[in-house]
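Removed: one protein chain of the complex. Kept in place: all other protein chains.
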Amino acid sequence: MANIISDETIEYVGILAKLELSAQEREQAKKDIGRMLDYIDKLNELDTSQVEPLSHVFPVHNVFREDVVTNQDQRDVILANAPACKDGSFKVPKTVE
Amino acid sequence: MSKQYETVIGLEVHVELATKTKIFCGCSTAFGGAPNTHTCPVCTGMPGSLPVLNKQVVEYAMAVGLATNCRIHQYCKFDRKNYFYPDNPQNYQISQLYLPICYDGGIEIETAAGKKVVGIHEIHMEEDAGKLIHDEWEDCSLVDYNRSGVPLIEIVSEPDMRSAEEVIAYLDKLRLIIQYLGASDCKLQEGSMRADVNLSVRELGSTALGTRTEMKNLNSFKAIARAIEGERARQIELLEEGKPVIQETRRWDDNKEYSYPMRSKEDAHDYRYFPDPDLVPVEISDEWLQAVRDRQPELRTEKLARYKAEFDIPDYDAGILTSSKRMADIFEETTALCGRPKKVSNWLMGETLRLLKEENREPDELTFSPSHLAKLIEMVEAGTVNQPVAKEVFEQIFREDADPERYVEEHGLKTVNDEGELKTVVADVIAANPQSVADYRNGKEKALGFLVGQTMKAMKGKANPAAVNRLLKELLQ
Partner (left out) sequence: MRMEEWTALELGRKIKAREISVREAAQAGLDRIAALDGEYNSFVTVDAERALARADEVQQAIDAGTLTGPLVGVPAAVKDNICTQGLKTTCSSRILYNFVPTYSAEAVLNMEKAGAVVLGKTNMDEFAMGSTTETSAFGPTKNPWNTEHVPGGSSGGSCAAVAAREVPYALGSDTGGSIRQPASFCGVTGLKPTYGTVSRYGLIAYGSSLDQIGPIARDVSDCAAILEMIASHDRKDSTSIAREDYDFTSALTDDVRGLRVGIPSDYLGEGLDDEVRQAVLGAADVLRQKGAEVEEFDLSLVEYAIPAYYVIASAEASSNLARFDGIKYGYRAQDYDGLHNMYKKSRSEGFGEEVKRRIMLGSFVLSSGYYDAYYLKALRTKALIKQSFDRAFAKYDVILAPASPDTAPRLGESLGDPLKMYLGDIYTISVNLAGLPGISVPCCTDASGLPIGVQMIGDCFQEKKILRAAYAYEQARGPWQAPEGIASSAAQGRKTDAGAGVSEGKGGNV
């Protein structure tokens, strides 16, 4: 395997992605990501130096809304799915130390 | 301290745009709603919802870019900035990294040290986050997404400033430009203008930049000035002790006058930007750009010149009148209604500034209607009210936006122009003050002033002082 994924990398990506992996999952993830990257490295066979990256397949641009209020108060339905709420707000663990 | 240090400052200024709706949905941007009452699936990050760009945001951003001498990327895109925080419902912020709408501009500032240009690296469009309220009772935080998705522009300066004074001058200039454009009200206290300060120090004469820190939570010009001084001192102390400055984000505590590091190890500062696949690029044609350019309103420099040329207002006065967009608007609207620019200027420069100072308020906070001031000026000119009464009436206009006609009517403040009635009162005053009458007749001109005062008092101020003067002289001959 050409791509060796370190414990530090898995830890780091876990922080970015907010995922906590068990020891076994970490080992598996190292193996999986390494293998996928080996496979993805196949793209390096292609000379793309003269190619612009293509984000959107169609050259669509300038899709706008007019600046007009269209939404009514819908707080109750917005909050209806929240695991925890209080005083019309979403309730979360304390965000400051 | 033996070494001399130079402070190098760059600013990231966030400005909330004055659109009616949010940047990507049709929710109102109005302040003051109960929590989460200005929200929808888009600005609360509901699964399956998609953003659609508010055209007005692009126009405002372009207008600010043009007014700050920026170049415009006529092909620009939105990128996602990925980070987890509860005020950010999608856990990514839609912003612009790779192709910001404006770049490579600058504005001229003037301080005691002279004039200089502060470069603007770029201006980009992005969405604001929601608000977190810390609930002391339950030891939790509450999230309100009313501000989530409110449009912002972020104006990133070059590290061209060297002192708090220059920073304030830059911010003030920027604020005025944006206010004049009508793109934002730019209130630091209310958070519609927010400045993050990037600061580093280096030995004087050095050309390499030192390690910088970024300071947030600066809510007033004074706090900004104090934070700059505080952070400069902190960094110099570190360097003097041979310790490194760490590149980090710090939160300024204006009460303790000290900054504290903000983030924990859970923040990797790796935002994994990539083009937002839900939004299509913005292509700004030459025609569109020209149309925005043609619509640019008169900015302060142009106004200053025009006030002088058109209204013959002195430089100093014009400077004050234009120091706030609100003030300049009131001046122009009132003048248009009453046609007496000098009088309008006098009311604004005199009573208005006095009352603002008395109440410790800013000209931006003026709320009265130009039509009411115009009416008052006309009433004074017509002799309907005299000057002292007019001052009383103006206070009511200033505080309550009172209608001067109705106020004068309701409080019976109209100047009495009935000669007969006035004559009777004057005769009474003469009869009651023989000593003053004698003094006047003996050549003491001052005594006449006393008699005028007595008459005005008897008339409860509603007399025309010129008429009183004339009648007294007539009757005393």
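By letter and in written order, the chains are A and B; residue numbering begins at 1 in each of them.
Operating definition for what follows: a contact is a pair of C-beta atoms (placed from the backbone, for glycine too) under 8 Å apart; a residue touches a chain by one contact, two chains touch by 3 or more.
Small disclaimer: the values here were computed from a predicted structure and weren't measured.
Residue in contact with the omitted chain (choice from B:31, B:84 or B:260): B:84. Considering the full assembly, B:51 is the residue among B:51, B:149 or B:230 that touches the omitted chain.
Residue-level contact of chain B with the missing chain is found at 41, 44-53, 80, 82, 84, 86, 89-92, 143, 264, 266, 270, 272-274, 277-280. For chain A, the residues touching the absent chain in the complete assembly are 9-10, 12-14, 16-21, 25, 29, 32-33, 35-36, 39-46, 48, 51-58, 60, 63, 65, 74, 77-78, 80-84, 90, 92-95.
By definition in this document, only the chains that are shown with their structure count from here on.
By the touch criterion given at the top, residues 12, 15-16, 18, 55-56, 60-71, 73-75, 78-79, 86-97 of chain A touch chain B in their complex. Touching chain A in their complex are the following residues of chain B: 19-21, 24-28, 33-41, 44, 46, 52-56, 58, 75, 77, 82, 84-86, 132-135, 138-145, 264-266, 268, 270, 272, 275, 277, 279-283.
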